[in-house]
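Of the protein chains in this complex, all but one are displayed in their positions.
Should a chain be cited, it is by its letter among A, B and C, assigned in written order, with residues numbered from 1 in that chain.
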Amino acid sequence: MIIQLEKNITEQQFSRLQEKLRAINYKSVKVSTQFSDYIIGVGKKEFDIRAIGTMEGISDIHRVSDAYKLVSRKWKVKQTQIDLGDDVKIGDGAFQIMAGPCSIESEEQIQSTINHLVKNGLRIMRGGVYKPRSSPYSFRGLGIEGLKLWHKYAQEAGLKIITEVMMTEQIDDMIDYVDIFQVGARNAQNFNLLDALGKVDKPVMLKRGISGTIDELLQAAEYIFSNGNERIMLCERGIRSYEKAYRNTLDINAIPILKEKTHLPVIVDPSHGIGVRKFVDSVALAGVMAGADAVIMEVHECPEKAFSDGQQTLDYEQSGTLIERLNKTVAFRKEIGLC
Amino acid sequence: MIIQLEKNITEQQFSRLQEKLRAINYKSVKVSTQFSDYIIGVGKKEFDIRAIGTMEGISDIHRVSDAYKLVSRKWKVKQTQIDLGDDVKIGDGAFQIMAGPCSIESEEQIQSTINHLVKNGLRIMRGGVYKPRSSPYSFRGLGIEGLKLWHKYAQEAGLKIITEVMMTEQIDDMIDYVDIFQVGARNAQNFNLLDALGKVDKPVMLKRGISGTIDELLQAAEYIFSNGNERIMLCERGIRSYEKAYRNTLDINAIPILKEKTHLPVIVDPSHGIGVRKFVDSVALAGVMAGADAVIMEVHECPEKAFSDGQQTLDYEQSGTLIERLNKTVAFRKEIGLC
Amino acid sequence: MIIQLEKNITEQQFSRLQEKLRAINYKSVKVSTQFSDYIIGVGKKEFDIRAIGTMEGISDIHRVSDAYKLVSRKWKVKQTQIDLGDDVKIGDGAFQIMAGPCSIESEEQIQSTINHLVKNGLRIMRGGVYKPRSSPYSFRGLGIEGLKLWHKYAQEAGLKIITEVMMTEQIDDMIDYVDIFQVGARNAQNFNLLDALGKVDKPVMLKRGISGTIDELLQAAEYIFSNGNERIMLCERGIRSYEKAYRNTLDINAIPILKEKTHLPVIVDPSHGIGVRKFVDSVALAGVMAGADAVIMEVHECPEKAFSDGQQTLDYEQSGTLIERLNKTVAFRKEIGLC
Partner (left out) sequence: MIIQLEKNITEQQFSRLQEKLRAINYKSVKVSTQFSDYIIGVGKKEFDIRAIGTMEGISDIHRVSDAYKLVSRKWKVKQTQIDLGDDVKIGDGAFQIMAGPCSIESEEQIQSTINHLVKNGLRIMRGGVYKPRSSPYSFRGLGIEGLKLWHKYAQEAGLKIITEVMMTEQIDDMIDYVDIFQVGARNAQNFNLLDALGKVDKPVMLKRGISGTIDELLQAAEYIFSNGNERIMLCERGIRSYEKAYRNTLDINAIPILKEKTHLPVIVDPSHGIGVRKFVDSVALAGVMAGADAVIMEVHECPEKAFSDGQQTLDYEQSGTLIERLNKTVAFRKEIGLC
């Protein structure tokens, strides 16, 4: 049960609400976000929610039976749009393509990528400065200095930055240089990190776990929301299956299902979703056709020389062609009446 | 190694070829199909294939290192087109939508479905008369009598029939009433059935196994081809994964990968691929966007009353809308330069 | 609902029963096996089963809510024991080890294997004469002639034969030479084959599908039972998972769960279950410790030269050691109070 409070609810009104919930044996959690205050009530007893909905100080009340509450579309039917400023928006009809290398490698690479993005009309650049790697002996990223350098060039070019944060201690260092925090698949259930990102007023893109369920993804988002941050995006990036013909199994089904279950924007990552360069375009187009609000993809001037993920990274020519087709596909979807 | 023989190869020329293969310790299998004769050579020794390619009686020779040979695109680059007659073609640019109920239930249902299909310009009707069911106590189909009845009406309406064959003994009974034999997911590695269908001159649509790999699907097709039948289509219908939010995980990745690996047409089954009616349209459109040559989907006048699979079956209104969108999507793909 | 009929039920009594079931809107299926006659009633209405249980001609009645009925332990608490004659029994306390090569290859190999088995006190020999192979170009077995030869030697040595049947047409040819029909993982849902084996009075060992669920395995067994054959064993042989460090994932959990859900004997196949020779012993012992009634394993005089599955086949020394340990483990389980 979600009870949305009025901005000017009095202490007395709030106390009465809490009494009421105690009376029906509901556990209640207070949630304050950038946009509103809520009480989440969790309990078993069936009762007429109007008895609370009509109390003073209450703006709205919704019954939500899912394990996740605030991210559910049962409560908020209208889709969330994330506004990054400078007219860069994601969700609720606003489409974006985020592109860039797996790892930020050098000043030269940053500049080259930015040129490619600007030339193709993109507004958001992806890249990793903290890299989760299976082996401790692999390249682990340029760290905060790489991010600062990148930020300088991105800002000049009017590009927004999305990059992965791996631990709570990094948040403060990164926050001034980041437009969207990315939570990687391996941290999809790192609940302390989710808690911490819930206390920050920057958008978060949450990747589905390596073999996470749709329900777990939504509950992970609930961690962020219930800590105070409503600006969340969800990313389908392929799941682990038995098939060995490619890297991950892009779960195309997850896209329409997420769009139905939550009001949050849904992003598709075709690069990790199939993991093979020559097929990235097909699944990217399929993902947008299935309803994704944005695409995040890996691009490099010379994929063969990339420090990581080269085999799934597009070169500029492939990327340019795909961007054009993606934009046309978004327009086509609207033409045939899909929203 | 695939050696394509000339139609008029002499016995002497053929003997010389076999000697040659014995000399390099290659096992050879003779394959005769509707269209040509081949020798499949399997062995380990590396050698210059031109030594055979230039022999008399040999039309062509290709090295194919995959476990499957004749269905590989390494041998036959041009895509196969299946011609069902009456200008109904699948593959190599020809797109089809096959629709109909999970089970053929009654004369009335047949007629109603046919009206819906004809009205929407479809040419192929799907339906089951032999139904594989998990439980022995479930409805198992109307059998051959149902097929004959269906065939009568389909023929009058100019519709082609695709239906599942479950065992070799059924082939002879069914053959006059069927345009495409379907092999179901549970029989995807029923090798005797595949052998038998290889000896029949009717197209076969082979569904991927419940958790079959792409490689197993191609090898199953190789069974049919190597027994003499080149007219094969492959169907992606969702695989089994850990996710419980839907019935099967449509493997969208499989579509571009199959198109790359084989010259055979690739069909997408969105009904089984997600298993939830309201999402069938999204994944159908995604499948076509990813490159599928055809769609096979379940339609029923009243899905709630269908004998089987009702929860994933479209009603006529949903079906009509989807057919229109699918056709537009096929045209759109060509517009943006995809083939 | 399972209604067990008395042997001498009269036609009138039977009619009355059917009327009763119709009155409560239950679909009924008559099942006659080697041992008894049953009516399986399937319906939704709740009612007092004593109203039927006390009718004349009825021996017993049980409510079974599972999708499978006759194989459920909710009906038959006592474990089934399969008696192969000559004091060779499986289940309900009787333990067996079935060993032999993946494929029957030659007279010499048959004799060598038999010597090894007899020397180690085994009573059942496994081996394939019809081999399901992913590729049509692989060795597919010696066929019926191989079986006849094998049978001659096995009979002389007092060994029972278990071998795979792949299609209904083979049953008649094989029946005189086989003691247990094996249904392979790829045919686990070949319902026509299951139907046919239900009409035969020989025990059947049913392998779990490549990625079959426990529930599907039990429903497959229900096919056999409901067609008239009560003598069924179930085999856990590993499932398909994402892990690539071995061939299949032996589902050790399935053993105690099957033992709880069904009265049928449960067999473990460690050879396919892990697929790597050096680890077969560990998982075989684990399987017996978890409650398996028998072990089926691959043994070859020279695994490196085996026509198939060599990498998971034990040599005679490994096999001898394992047989001894397995027998001791069975005794140890009883010592510590496990049944």
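Here, a contact is a pair of C-beta atoms (placed from the backbone, for glycine too) under 8 Å apart; a residue touches a chain by one contact, two chains touch by 3 or more.
Everything quoted here is computed from the prediction, not taken from an experiment.
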Taking the complete complex into account, which shown chains does the hidden chain touch?
A, B, C
In the whole complex, not just what's shown, which of C:M1, C:I58, C:L117 or C:L250 touches the removed chain?
C:L250
Residue of C:Q81, C:Q311 or C:T329 touching the missing chain in the full complex
C:T329
Residues on subunit C facing the left-out chain by the touch rule are 211, 213-215, 239, 241-246, 249-257, 260, 273-274, 276, 278-279, 282-283, 285-291, 324-325, 328-329, 332, 335-338
Interface residues of subunit A (partner: the chain not displayed):
27, 29, 40, 42, 67-69, 132-137, 166-169, 186-187, 189-193, 195, 209-212, 215-216, 219, 222-223, 226-227, 240
Name, in rising order, the residues on subunit B that touch the hidden chain in the full complex.
211, 240-242, 244
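In this section, only the chains that are shown with their structure count from here on.
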Chain at the geometric heart of the assembly (C-alpha centres)
B
Which whole number of Å gives the spacing of the CA centres of subunit A and subunit C?
49
Starting from the mean Cα coordinates of subunit A and subunit B, work out the distance between those two points in Å.
38
So, in whole Å, the Cα centroid of subunit B is separated from that of subunit C by 33
Could you check subunit A for residues that touch two or more other chains and list them?
211, 241-242, 244
